[in-house]
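Below, a portion of the complex is reproduced, with chain positions unchanged.
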Amino acid sequence: MNESVGSRPVDLLNAAKGKTVLVELKNGHSLTGKLVAFDMHVNLTLEDTEEKKDDQTLRKLGSIFVRGDMIILISPTV
Amino acid sequence: MNESVGSRPVDLLNAAKGKTVLVELKNGHSLTGKLVAFDMHVNLTLEDTEEKKDDQTLRKLGSIFVRGDMIILISPTV
């Protein structure tokens, strides 16, 4: 695929490292936390994570590993 | 597969870079935003994104990373 250099989807994730992101999951829940790392499967680690549903905090989860195949979208602009 | 040069599905996505696209998701929601980048899994990054359901804006999401396996279709002709 003909993307120009410097214009890949992972650029957004690299720029978001160390910042708070919103992660929408396929089970209808969402997570907010600081993005620590990601890999080629979009597996993530987050810190200071909160799990939410319909904008209500369900619980605090601290540091977590999230499987990439559960993720719909990631937004660094919370 | 015998596609002629210049006739691949990604041509449409390359031509849509920098333009507003509609993205239909498998969870029944849709996204509109400016297409910034995509990769071979059809993972996308969008800017100035709005999430909608049944033509009603649910929220504004700014810049986002969307996992390709959640996408039904992408239309640059909004």
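Read from first to last, the chains carry the letters A and B; within each, the first residue is number 1.
Assume a contact is a pair of C-beta atoms (placed from the backbone, for glycine too) under 8 Å apart; a residue touches a chain by one contact, two chains touch by 3 or more.
Nothing here was measured: the structure is a model prediction, and the numbers come from that model.
Engineer: May I ask how many copies the whole complex comprises, since the file places only 2 of them?
Structural biologist: The number of copies making up the whole complex is 7.
Quick note on the criterion: only the chains that are shown with their structure count from here on.
Engineer: Quick one: in the complex, what on chain B touches chain A?
Structural biologist: 10, 14, 17, 25, 27, 31, 36-40, 43-45, 49, 61-67, 69-70
Engineer: Any idea which chain A residues touch chain B in the complex?
Structural biologist: Going through chain A, the ones touching chain B are 1-3, 7-13, 22, 26, 42, 68-69, 71-77.
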